[in-house]
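== chain A ==
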Amino acid sequence: MAKLIPSLEAALVNRRSLLKGIAGIGAAGVVGSAFPRPAIAQEATWTLANSLRSLANPYHATFAKGGEEFAKSIGAKYETLVTEGNSEKGISDIKALLQRTGGKLIVNVDPNDSPDARVIVEEVKKAGGFVVTQWNKPDDLHPWDFDPNYIAHMSFDGVPNAEAIANELFKAFGGEGGIVALGGILSNVPAIERKLGLDNAIAKTNGKVKLLDFQPADWNEQKAFDITQAWVTRFGDQIKGVFAANDGMGMGALEALRQNGLAGTVPVVGIDGIDAAVSAVEAGEFAGTVAWDPFWTGSMGLAIPYAHVTGKIDITKEPKEHREFYGTGIIVTKANAAEFKSNPPKTDFNDLWGKVTGQIQYRS
Partner candidate 1 sequence: MKAQIQTYLPVIFLAVLVLLVGAYDPTFFSINNFLQVTADTMTLFLMAAGVTFVIMIGGIDLSIQAVASMASCILAAYLARLGILAIPLAVLGGAIAGLAGAIVSTKLRIPSFIATLAVSGVVLSAGYWFSDTRSINIPPDLSARYLSWAVGETLGIPHELWVGFIVMILLSILLQLTPFGRLIRGIGAQEQAVIASGINVDRIKLAAYTLSGALAALAGVVMAARLGSGSPTLANEFLLPAIASIIVGGTAITGGVGSVWRTFVGALIVQVVRIGMTFMGVSVFAQQIVFGFILVAAVAVTMDRSKLLVVK
Partner candidate 2 sequence: MSAQPQTAPPVLELRGVSKSFPGVKALDDVSLTINRNEVGGIIGENGAGKTSLLKVLNGIYQPDGGQLLVNGEPVKLASPRQAFDTGIAMVFQEQSILPSLTVAENIFLGREEEFLRFGLISKARMNAAAAEELKKVHLDIHPGTPCSKLSFADRQMVEIAKALSLDSRIDGNITILLDEPTSVLERKEVELLFEIIADLKKHASVAFISHRLDEVLVVTDRVYVMRDGKVVKEFASEGATEKDMHQYMVGRQLHNEYYREARQAAPADKVLVEARNLGRTGAFRNVSFTLRAGEVLGIAGVIGSGREDLARCLAGHMPADSGTLTVDGKSVRFTSVPQAAAQGVGLVPAERKIEGLVAQFSVAENMTLAALPKYVSGGVLNFAAERETAKAWIDRLKIKTPSANAMVGGLSGGNQQKVVLAKWRIAGVKVLILDHPTRGIDVGAKEDVYELVRDMTAEGLAVILLGDTLEEVIGLSSRILVMRDGEITATFDAPPGGKPTQVDLVEHMV
């Protein structure tokens, strides 16, 4: 991550100049600094874009960063699209970009909700662009049914990773006792998977670890804080550990524990590997987190289609495990946190499949 920081700081400088523009009230200021250049009709080269929920969360910010870096490495134009949590906005934005680029678009999408993926894939195919989807898609939607435009779907397997991190949690408190768990929005696929992973881990302890309560905090830090406060009241020192389906909620839980003097005493685990969580792991307040590699997904979701477009590979000839695959989650614990921080995973834009860990499994 440290390596990322200089480039992030550079980005911050730009943003500050942007803010100056805003402070100048400027519609004029904003317009001036924010509009790159008019695009006249057909563009000769491919435009690359990442579509994600919101730049307000670190995972997606790094995801966008990956796309930007890759585009820079090949000298292509790059855009970030945000859905703001609104499915229709996400879809319309992609359509607009397809229209603007005349279909010469490579887009790497983390759909707002799994149903969106189908529409996006269909639109991209119709316009002749190429698409990679991340995390969310309907189970019956497959890249090979949309050859060649639907390049791939990539995800991280929530079940084994959640199970692994749950085991880290159990280890942290000695493997026996009650835990509480914070889930994401009930109907989100990752939320479901991570809950399943947790359930598996608990089942394997043969009753030694008990799930005292499960509450969805909707990925919301504040909600996680309030729920954890209530848990402290309800279960008191029965709580031996807190499982959070993402780091944001984990941080909320941690702060609630801190308010009650329990930070560091009651271990927390999260998933995502955001900076704050890794630091908490170092400090011994988190028992661990799973680091996805958003820089990798953000860049590889563009690099793979680009390789197809430039003829380096023919995606239709690739095996299924290169069309629907899991990336590698890194379990970060106290043992490797410092190492992880000082030496974050690197991404080689030319190594397309290096971090692929197998074909996606459908469980339901």
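How were these candidates chosen? In short, all candidates are chains of the complex that A comes from, given by their letters.
The working rule: a contact is a pair of C-beta atoms (placed from the backbone, for glycine too) under 8 Å apart; a residue touches a chain by one contact, two chains touch by 3 or more; residues count from 1.
Bear in mind the structure is a predicted one, so any value in this text is a computation, not a measurement.
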| item | value |
| --- | --- |
| Given options 1 or 2, the chain of this complex that touches chain A | 1 |
| Of chain A, residues touching candidate 1 in the complex | 15, 18, 22, 27, 30-31, 33-41, 55, 79-82, 84-89, 91-93, 95-97, 99-100, 102, 113-116, 118-119, 138-140, 185-189, 192 |
